[in-house]
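Only one protein chain is missing from this complex, and each of the others stays in its spot.
Every chain is named by a letter (A and B) in the order it is written, and numbering of its residues begins at 1.
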Amino acid sequence: MNIVAPKPETASVAISIEERRPQRANPPKATAESLDFWYGQNHALKHINLTIPEQQVTALIGPSGCGKSTFLRCFNRMHDLQPDTRYGGAIHLRPDNVNLVGPEVDPIEVRMRIGMVFQKANPFPKSVFENVAYGLRLRGIRNRTDLAERVEKALRGAAIWDEVKDRLNDSALALSGGQMQRVCIARALATDPEILLFDEPTSALDPIATAKIEELITELRTRVTILIVTHNMQQAARVSDFTAFMYLGELVEVDVTSKIFTNPAKKATEDYITGRYG
Amino acid sequence: MAATAELTLAEIRKGLHWRKQLDKVFVIVGLLVLFSCLGLLAMLFLDLVHNGAERFGWDFFVNFPSRKAERAGILSAWVGTTLIMFVTALVSLPVGVAAAIYLEEYAAKNWLTGIIEINVTNLAGVPSIVYGLLALGLFVYTFGFGQSVLSAGLTLALLILPIVIVATRESLRAVPKAIREAAYGLGATRWEVTKDHVLPYSTGGILTGLILGLSRAIGETAPLITIGALSFIAFLPPSPVSGEFPFLNFEWLKSEYTAMPIQMFNWVSRPDQAFQANAAAAGAILLAMTLLMNAVAIWIRYRFRKKINW
Partner (left out) sequence: MSQATSRQPQGGFASRLRYRKNRDRAIELVLLMAGLVAVFTTVAIVAILVYESSFFFSHVSIGDFLTDTMWTPLFSDPRYGIMPLVSGTLTVTFVALLVAIPLGTIIAIYLSEFATHRLRETVKPILELLGAVPTVVYGYFALLMVTPFLQKLIPGLPGFNMLSAGLVIGLMIVPYVASVGEDAMRAVPRYMREGSYAMGATRLQTALRVVVPGAFSGLAAAYILGISRAIGETMVVAIAAGMQPTLTFNPTEPAATITAYIVQVSLGDLPHGSIGYQSIFAAGLVLMLMTLVFNVIGFFLTRRFREAY
């Protein structure tokens, strides 16, 4: 791989890049092909072409209003819950090549295959156990032993099992913000999603909780493909393998994370990275 | 030379003093009006209780109406009211909650939804006697239910339907959007989201709405008169439970009946002064029932609001 010295302007971004981060993309898990999206008359996403490699972390960055959350929510058809929304183009999910935004595809089915973690932790006002088990119950898993086993697996996967194993029947709302968010991650993991979407998952959390979740995300990618939206560039640099920069509804540039943050190809990207505009 | 309209400080103070006096006068007027209205009403209620006091007693509750004022009681009236309220609740709760769920969770913003919403609002303003006319034509004659407990219950259920719908919608709305999003995100269908997450946390508000509706229904006289509630009922509707198979019957639904407000109306309308005490007693009891139900509803609303801390 070319080792290019970071441009002086970008060096001011305090980042630590690990050299052992892969510089090559895995086979694609999902591909957005000329994806368009409209809120009523507002053309919010314009011809986005982006490949999401499997079992790696792709981050979406960009200034407020650039459409990164809008793009993320296309993957699990959350937009279908609002009136007057329209998709164009396609997002093909491998290996069966189903078009996630196709009108013939049922959004419920999409949401059963793609998981999401939201900006503000939103556990149900139920016990920790019932929170994580909910997705499993939707799938018809009733057997108490099966449920218990899979709930434990999910909570371990979210690195929170030790903290809640004695409190499984207590309300999830009694946990701290960071713990609630990890329970929400466990809830999403429990159903073995093919892609896990993170919508600014730590923006409401303190630095310690944030660090725990970032560590978790780095670990999780060996098991599930991750797409994360963040407005915190340093987080994107810490956590992701690939970063895509969006601006005003368009995809400006996507590349290996280290390259985006040290030697971006487009000027717009560089201006954003160096803080010329937020 | 500019002609200024500046006032001297003294003039300002004088004007201000005058305006402040007016202010104080209004405070006195406002308090006076408020407390005289409330006081007047309190006085009337106390008078009611006082006038009816001579009738209060066990006998009053277990006697049938009679031509002798001292012996006339409200047995058939309160039994009738209870049975009617039962039917009213049984009909208005499912229909009202279902309609509210449809409007809040399912309905798209189209013309059909608009029509339903306009109708709900409009029905809340229809005079209760018009509900009586509707019931007379529809339930009593067209459907053939006759002058029965069933007709009365259905009429009042329609009358309080807007109350139940509005209260239910409000409590559905109070459930945060984030909870719904989390459930949809896991692949739940709309009904699963509603049944597993939205309805359970709305039960307090729904119950409050139902009780407020029933407290309104309990005092309604005009529609019942219109569909032919009689007031000299010296019998009780047949009991729903009997000693022989199938143990439960529905004869009571078809029975003629009377109700508390009807009985009071009947006694008030009599020229015989002795019955005024009966009317007062019945009125006091009716009032107590209404206030009690309202208090319970408010308490439930308060309790449920504290329970869930989003």
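One rule holds for everything that comes next: contacts are C-beta pairs under 8 Å (C-beta built on N, C-alpha and C of every residue); 3 or more make two chains touch, one makes a residue touch a chain.
Just so it is clear, the model here is predicted, and its values are computed rather than measured.
*Asks:* In the whole complex, not just what's shown, which of B:V120, B:A183, B:V198 or B:I300 touches the removed chain?
*Replies:* Candidates B:V120, B:A183, B:V198 or B:I300; residue touching the omitted chain: B:V120.
*Asks:* Residue by residue, what part of subunit A touches the chain that was omitted?
*Replies:* Residues 26-27, 29, 54-55, 95-96, 106, 108-109, 112-113, 138-140, 194, 222 of subunit A touch the chain absent from view.
*Asks:* Touching the missing chain, which residues of subunit B?
*Replies:* Against the missing chain, subunit B presents residues 16, 19-20, 22-23, 26-27, 29-31, 33-34, 37-38, 40-41, 44, 47-48, 51, 94-96, 98-99, 101-103, 106-107, 115-116, 119-123, 125-134, 136-138, 141, 158, 161-162, 165, 189-192, 212, 215-216, 218-222, 225-228, 261, 264-265, 268-269, 276, 279-280, 283, 286-287, 290-291, 294, 298.
Heads up, the rule we're going with is that only the chains that are shown with their structure count from here on.
*Asks:* Given the complex with subunit B, which residues does subunit A contribute to the contact?
*Replies:* Checking each residue of subunit A against subunit B gives 76, 78, 81, 83, 108-109, 111-112, 115-116, 118, 120, 122-125, 134-135, 138-139, 173, 184, 187-188, 191.
*Asks:* In their shared complex, at which residues does subunit B touch subunit A?
*Replies:* Against subunit A, subunit B makes touches at 108-109, 176, 178-179, 181-189, 192, 196-197, 201, 308-310.
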